[in-house]
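Yeah, one chain of the complex is gone here, protein chain that is, but the others are all in their spots.
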Amino acid sequence: MKEVETKMLERAKELLESGEVARVVGWKKGEFCYDPSPATFESVEELKDFTYDWFCGANLSKYLIQISKKEGKTAVFLKPCDTYSFNQLVKEHRIKRENIHVIAVECRGKFDIEKIKAKGISFVTGAQLDGTQVKVSTLYGEETLEKSDVVLTKCATCNKDYQVQDEAIILHERTKKDVDRFAEVAKLEAMTEEERFAFWREQLSKCIRCNACRNVCPACSCVKCVFDNPASEISAKVNSDKFEEQLFHIIRAFHVAGRCTDCGECSRVCPQHIPLHLLNRKFIKDIDNFYGEYQAGETAEGKTPLTSYTEGDTEPNDVFKGEAK
Amino acid sequence: MKKIAKAKLNELYAKISESMGLFLPIKRAGEVNYAVWGEGKEVSLETLKTVKSPKNAFFPDSENLMKFKTEGKNIEIIDVRKDYKEEKPFVLFGVKACDYKAIEVLDRVFLADPVDSYYQARREATTIVTLACSKPEESCFCKVFGIDATAPCGDVTTWLDENYLYWQANTEKGEALTALVADLLEEGGEESVATQQEATKAILEKLPFSALDLSRFKPENLNDLFNDPAWEEMSEACLGCGTCTFVCPTCQCFDIRDFKTSEGVLRYRCWDSCMYSDFTLMAHGNSRTTQMQRFRQRFMHKLVYYPSQNDGLYSCVGCGRCVNKCPQHLNIVKVIKTLGGKNDD
Amino acid sequence: MQEVTENKEFTPNIVAFCCNWCSYAGADLAGSSRMTYPANVKIIRVPCSCRVNPTFILKAYQQGADGVIICGCHPGDCHYVTGNYYTRRRIALLFSMLNYMGIEKERTRLEWVSAAEGQKFSAVMNDFVKTITELGENKRLTDLRVKEGE
Partner (left out) sequence: MQRIGVFICWCGSNIAATVDVKRVAETIKSEPGVVFAENYQYMCSENGQQLIKQAIREHNLTGIVVGACSPRMHEVTFRKAAEEAGLNPYMVEIANIREHCSWIHKDMEEATEKAVILVRTAIAKVKLNAPLTAGESPVTKRALVIGGGIAGIQAALDIAEAGFKVDIVEKNATIGGRMAQLDKTFPTLDCSACILTPKMVDCAQHENIDILSYSEVEDVKGFVGNFHVKIRRKARYVDETKCTGCKLCMEKCPSKKGLNEFNMNLNTRTAIHIPFAQAIPNVAVIDSTQCLKFKTGKCGICQKFCEVGAIDFTQQDTFVERQYGAIVVATGFKPIALDNFNEFGYADNKDVITSLELERLMNAAGPTNGVLLRPSDGQHPHVVTFIQCVGSRDTSGCGKPYCSKICCMYTAKHAMMIREKYPDTEVHVFYIDVRTPGKNYDEFHRRAVEQYGVDYIKGMVGKVYNENGKLMVQGANLIDNEQVTIESDLVVLATAIEPEPSVRKVATLLTASIDTNNFLTESHAKLRPVESPTAGVYLAGVCQGPKDIPETVSQASACAAKVIGLLVKDKLKTNPCVAMPDEMMCNGCSQCANVCAYGAITYLDKEFRIGGGKTEIRRVASVNPAVCQGCGACTVTCPSGAMDLKGFSSKQIMSEVDAICKK
């Protein structure tokens, strides 16, 4: 990872120095080894805080909505999953493509500090990939964990490839994972109605309506969200009733249906670890089943499944056929 | 000092629950938050940081204020406050030192004139049992605010080790609660507590944020701090979500809203976040139009505005929840480090 | 025994969204042909079934509806050419999601009813009311604040 970071830094310097770009969007170091923040670098001087490591999980695409409006070109480092969001935003005319220079960067999955801490490991000072394992160094010594236990949920099933790039910094090829990203959805589908209701009731009851899932979501890029708009009659700041938990999450998932690229940021940022990606993935799975496979963000053109149709589409009353019971 | 074997804690909870409400850290769907105890609930006292702080025991996420009942062309106003006048006594159990300190911050807001009767009713009906920390982690920085994590106050202070919960009543309310559960308690434990405190203090000393410099956060520096160019950079990744606010034990902002029901309107108040784009939205528009301004407001309030009105008491208690939970890893520590140490002289 | 009596007393409240050109006209035809269906079905006229936002459906449940039915022109017969094709996709996904979240799948229904199908309209409504009556009160998607007053 260090070599990748070095290359990225070199390239960022070059681009800024030559004036090819006015700014570079990447990540900057935090207080620990595991809390980098998305950041804009406008000078070589600012790049001293630049970092790219195993904890740079954040999706940078959404920031480009505002940044691409600025004068001058912006270079951005995008991981595979980020490129889908980027494309989707270009498709929706939210990012000015001509103002962005996309540098595809290597990603072999990002680590989730909360998962590491959940293993009882604290005072983490670093983490390195070692084959299928992760060596976590702490103030008290080194711990070895399985990579699959440590990566962000969104990375566990990710087989995404770069959908857009003006150049690339990739030193290690990553291997395709033999995983079914819909396995968890299928597991829920196989439950009884009562079990599913209980599952979601438990999960959604944790929701504190912090809106982190929405605000981080590249598909939730509305100028004003319906949930913030009193005129929509469904706005709310807090889930005053359990119904509002359901309403918020159903409508949010519905609004991004066909546009969600499955970047998994919603689940990453949820302070209560609600598996929100399972809502979006359900829609993706259904869309694949009913209307043919579709991956949002694969291109920056074309209609989404909900803005197109065929004459012989599945009837709503038939969606339950063949359902496990 | 008294103690109770860990194995008997459930009996303790059951005993308290017989006559009082019991609110303590409970694990539900994988996350630990304060909730009402019941048979079969998974209590997790060991959890250092509940996701939400215990502040919602006094200042719930949402509470009803009044109803407007319409019938034909008449509107009847129903005051639902009386429901709270006779608040059932309850015990808030397992509160950490930082969270306990946070209640003091809230008290200064809600119990100052005009007194918030909703808050007051619940506050008075509560016996607070605190729990000393034994395993602080790297995001903790309560020490910076003069909090001793090993000896929290409260009506009762407790310590937990592998075998026992140690119990010491500090107040009348605490004594009363002790009397209620006296049958379950046995004497002793001073030594174990002292040993634990010593060990914990050693960790606290070494915590990475234990020596944050707050010296610049004084009322006289208000303008300089407000106009500091660093805000722009510090806030640039902010999503404008309410995570920091809603997990914060001291955030006390609320909104009052109306909800249409089948028979009229229900007026309720609910948590609000200064990070939200419609915070401070007024008829003329919004006085804070950028996320930087909102971000600055939150930290200026915690570190400058609040202390300047409350005898220098910061409205941050160093619990570190925002450090852990901010989706983009922005937090008050970064603000303190960036601005706190810079003395103008 | 108690339960049986209670069930009989339960009269569900049902919201029907009907498109102006086919289903609303179909309901009119059911009326002019005197084809009865229970009074607990109340119709909201929308220009096209594609005007029905999933929010409206959830809102109906929040406000205490026990069943929601959406009626539109048969696919291919939409007055607005393609409107009901979009309805079909949106509603299919919504139904699937509600079911996934454990909301009774029988509670929400979509039917294509043409202007000439008064009989179908009446039959569909009779059947839907029967289904909802058997299913019982909507408890999973309701807002307690709305029901509080009862």
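For clarity, chains are labelled A, B and C in written order, and residue numbers in each chain start from 1.
Note that contacts are C-beta pairs under 8 Å (C-beta built on N, C-alpha and C of every residue); 3 or more make two chains touch, one makes a residue touch a chain.
Worth saying up front: this structure is predicted, and the values here are computed from it rather than measured.
Asks: Check the whole complex and report which displayed chains the hidden chain contacts.
Replies: Displayed chains contacted by the hidden chain, ordered by label: A, B, C.
Asks: Touching the hidden chain in the complete assembly: which of A:137, A:205, A:289 or A:304 does that?
Replies: A:304
Asks: Where does chain C touch the missing chain, residue by residue?
Replies: 13, 15, 20-22, 24-25, 27-28, 30-32, 34-37, 39, 42-48, 50-56, 59-60, 63-65, 73-74, 76-83, 86, 90, 114-116, 122, 146, 149-150
Asks: Where does chain B touch the missing chain, residue by residue?
Replies: 70, 72-73, 260, 262-263, 285-286, 289-290
Asks: Just the residue numbers, please: which parts of chain A touch the chain that's not shown?
Replies: Those residues of chain A that touch the unshown chain are 69, 91-94, 220-226, 229, 231-233, 255-256, 303-304, 306-308.
Quick note on the criterion: only the chains that are shown with their structure count from here on.
Asks: Going by C-alpha centroids, which chain is farthest from chain B? Tell me that one.
Replies: Greatest centre separation from chain B goes to chain C.
Asks: Could you put a whole-Å number on the gap between the CA centroids of chain A and chain C?
Replies: 36
Asks: Please work out the Cα centroid separation of chain A and chain B, and write it as a whole number of Å.
Replies: Taking the average C-alpha coordinate of chain A and of chain B, the gap between them is 30 Å.
Asks: Return the distance between the CA-based centres of chain B and chain C, expressed in whole Å.
Replies: 45
Asks: Two or more other chains touching the same residue: where does that happen in chain B?
Replies: 259
Asks: Residues of chain C that contact two or more other chains, please.
Replies: Expected reply: 145.
Asks: With touch defined as at the start, can you tell me which chain C residues reach chain B in the complex?
Replies: 63-64, 145-150
Asks: Residues of chain A touching chain B in their complex?
Replies: Within the complex, chain A touches chain B at residues 30-32, 35-40, 58, 63, 114, 117, 122-124, 202-203, 205-206, 208-212, 214-216, 224, 228, 236-240, 265, 268-269, 271-274.
Asks: Which bits of chain C are touching chain A when the two form their complex?
Replies: 54-55, 58-59, 61-62, 75-76, 82, 85-86, 88-105, 109-111, 140-145
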